[in-house]
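The complex is shown incomplete by one protein chain, all other protein chains being positioned as in the whole.
Per-chain residue numbering starts at 1, and chain names A and B are given in the order in which the chains are listed.
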Amino acid sequence: MNFKVIGTEAPRPDGREKVTGAAVFVADLRMPGMLHARVLRSGQAHARLRRVDVSRAQALDGVKAVVTGARFQRPFGICITDQFPLARDKVRFAGEPVAAVIAVSEQVADEALKLIEVEYDPLPVVLDPREAIRPGAPLLHEDLGSYARVAGINPCPGTNIFHHFKIRRGELEETFHRADHVVDREYEFPSVHHVQLEPHGAIARLSPGGDLTVWSSSQAPFVVRHTVSRLLGLPASKVRVVVPYVGGGFGGKSDVTIEPLAACLATAVPGRAVRLVLAREEMFDGTVIGRGLYARYRTAVTREGRIIGEEILLTLNGGGYGDYAVNIVGGAAASATGPYEIPNLKIDAYGLYTNTPPTGACRGYGHPEVHWACERQREIIAREMGIDPVEFRLRNILGPGKSNALGQIMEEDHGRVDLCIRKVVEDLAGPRYFAGRGHGPGGRPAVRRGKGIAAFMKAPVMPTNAQSGAIIRLNEDGGATVSVGAVEMGQGTYTALGQIAAEALRLPVEMVRVVPFVDTEVSPYEWQTVASHTTWAVGNAILMAAADVLDQLKVAAGAAFGVSPEELEAGEGKIFLREAPVVSLPYSRLALGCTRSDGSAVNRPVIGRGTFVPSGLTYPDPETGQGNPAADWTFGCQGAEVEVDLRTGEITVLKLVTAIDAGRIINPLLARGQVLGAAAQALGSTLFEKLIYSEAGIMRNRSLTDYKIPGPEDMPLQTRVIFVETPEKTGPYGARGLGEHGTVGVPPAIGNALANALGADFYALPITAADVIRALKGKGGGLRAQTF
Amino acid sequence: MKHQIRVKVNAETHEAQVSSELTLLEFLRDTLGLTGTKMGCGNGECGACTVLLSGAPVRSCLILAVEADGQEILTVEGLARGDRLHPLQEAFLEKGAVQCGFCTPGMLLAAKALVDRQPDPDLKDVKEALGGHLCRCTGYESIFEAILAHPR
Partner (left out) sequence: MLRPFDYYRPRTLSEAIKLLSETGAAALAGGTDLLVNIRSGKESPQVVVDLKDLPELHGIHLEGDKVWLGALTTMGEIVNAAAFRGPLGILSEAASVVGCCEIRRRATVGGNICNASPGADTAPALLALEAEAAIRGPGGARSMPLPAFYLGPGRTALGPGEILSGFFIPRPPEGSRGTYLRRTRVKGMDLAGIGLAALVIPGHGKRNHEVRLALGAVAPTPVRAREAEILLQDQVVDALSLTRAKEVLRRSISPRATSLRASPEYKREMAGVLLEMALSKLLGEEYAG
């Protein structure tokens, strides 16, 4: 296929605004008469609320309202309705909102917070999901059994388990009997934070007419609308959610976070806009956190190096409220094997309530967590069996005709993980690659180097009927305005979608504008901007809307020329006669309805409509997990070369290579930026990032001083991104998702490289210099490290 | 307590009454409406609020507005000359150094201070100049490339 726009490095439409400071984020908005809200957060991780006295705060000059949980009777939740915008009877994590002050300034609101008196009856705290699952652990939600929930969720009332997801394939016990080798290991991916540069913000206003508007930094405006309308008992049509540019999301601004609270606060001061912008510290303990998974892998292997069976136990920290984490449980389980065919499987994935902030979506959604475990496990198996780790992977690889953990059969167009592995190995390979232990570069005995790879796969985790829409209005100059419900949070979605629209409409990309914000009142419905599914799903909706536009144009031009629409073609902004291209009408003449010479109208204005849901997806079977819940997969492989200073334990990533089969690449510059950005984020998880709590459950590193993310100097010295482009048959122009995938293989690739360099296995992230020193001194043990 | 200050921001002189505790960042954003300068942490750790104070990059969240009295300030809004983008702005666009855009203003100003002082920096200089700037989107590489490649 000959593309004009697809595959080009079209400039970002938002670029100029962003380099000039003109781009508007929620915190930049100013409303007439705007008030400011600040939140009093629980200093207890688990306690009954005995008394919340706001009388002194209320009396402070400049305070307009003080709101507590008593005001709100209804819980909210998308999958399980298990929480309130402000705590009512109980607090379940330190940082949970207990009261909020609305005042004329943040300064006054802050002063008022200090005047609120709260009495707690402390309860026992549980922070580790492995403890929360034990009988007799402190129980967080006594009423779990009575919570409303959507289909497919399997909570265990009377315990902290809010979801238990199972996969059962084949016969496990017999498989382990006939195995030649069994490897049994445990892994930990701790809780982290997304650290979006833009703090969460929301401004809400209830108009005198009873309409509620929320301006929000959300990735999920329609989820916010749904949640808020149900919470406040308003018709969805009376709740308007507007999302300007978002300063990074990474899943941490998906579903809902602070918006239900902001909306509730607005109802306390009708007519006034209420602004709630979180401080950096509140982002850590007042939004959602990510990851937090313990995994145990027991693998049965034959002498020939075939994985014949695997038993996997996944224990996910859900935090105080499980709503956001329900689908991570299933998503992690579905991809827990990595990109390998394993005929006999028993996977149990549990989501646990604990007294940490709730776990939400985080770039990769369960996949980096399970790949940390499974790709370390693959490496260890290969080593123990004396098989080359690359060869071992390829022997078990998931390819066309093979079946994944859910029983879905892979097809040619699903992508080539084998090719990705080969490309990474080729790029990374040196004389000593994978040949036993790592080595010290010439003349530097205090340094060791090593290389490692990790293959990966990821499917979007989404509802079986995740909806997307697009509306294309043709303008009088022949250009097009494209409305979608997808949010621009940096990933470049409006650029890529604009390219898809331009290609489909046969227009130059400059003639297509994607509306640079979402307004639920005018934008078409979109499930939410998550799961790396926007290019794929919204792109498909745009193709349909563009086809609709072209159909309308052809009908109109046919009427004008007196020919049938089938005789017409579209190209370069014109409709022309296939047999005689000089007979043409530009879009500009047809866009708003063209007229005949007598003035009579030929056609109506052209507005194209496209809507999309994935086809044929079904719920997994509740007992076996078998089914068809995943729409497409993106496969890839990542490789790392590391250098370790044996004296200080300092780790330097010399090289990071990614090969990814993301189908057709719409915009190589943007695609590369997504992969590298994701890899950098995962580098942080691998080497630095972990949320730390006191025994009482207070987060100790809730600032950028104490929670370090990678800075410019931490970047790998060399990076490489290789695109393998197997066109996806269900994707627009063959495209697949790629936004999250660069996170998935980085931790195990580095972990494997460190094992290669040091002869030590690390099982828990992050791997710090101190861990290296401990391992070198043979002081490993537990999940920290083990030498071999 | 109020103070009368006079500052030149992006070549425009402003006189204002400011409270003692008002930070330079708040003054720029809330008083002058120059919201291009971003608040990312308030602790000087992220770099999003970086502006040039008398030509040198500083964290506007850690300076009181009253401290800036009598000085010249350059914010991201003052980088372009009318419609003509600064070469660094052009380079950022060309190299894909902009994603969500929240760190971009601070990055640009730190980069400007660097190339003003050292027109032909190497990668080490760039990393040092950006050492206190966080970006969670790009992985930094495209930002390095933009600064190294910017036309002089």
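In this section, a contact is a pair of C-beta atoms (placed from the backbone, for glycine too) under 8 Å apart; a residue touches a chain by one contact, two chains touch by 3 or more.
Predicted model, so just to flag it, every value in this text is computed and none were measured.
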Check each of A:198, A:714 or A:740 against the chain that is not shown and name the one that touches it. A:714
Residue in contact with the excluded chain [from A:24, A:515 or A:769]: A:769
Can you list, in ascending order, the subunit B residues touching the missing chain? 1, 3, 19-23, 26, 42-45, 47, 50, 56-59, 61-64, 66-67, 110, 113, 127-129, 131-133
It is residues of subunit A that touch the chain not shown, namely 105-107, 110-111, 647-650, 652, 688, 692, 700-701, 705-706, 708-714, 768-770, 773-774
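Quick note on the criterion: only the chains that are shown with their structure count from here on.
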Averaging only over C-alpha atoms, locate the centres of subunit A and subunit B and give their separation in whole Å. 30
What does subunit A use to touch subunit B in their complex? 9, 11-12, 14-25, 27-28, 30, 194-199, 245-248, 250, 279-280, 489-492, 669-670, 672-673, 676-681, 703-705, 709, 711-713, 715, 719
Residue ranges of subunit B touching subunit A (in the complex, touch as defined): 29, 33-43, 45-46, 48, 75-77, 79-80, 85, 89, 92-93, 96, 98-105, 108, 126-127, 130-144
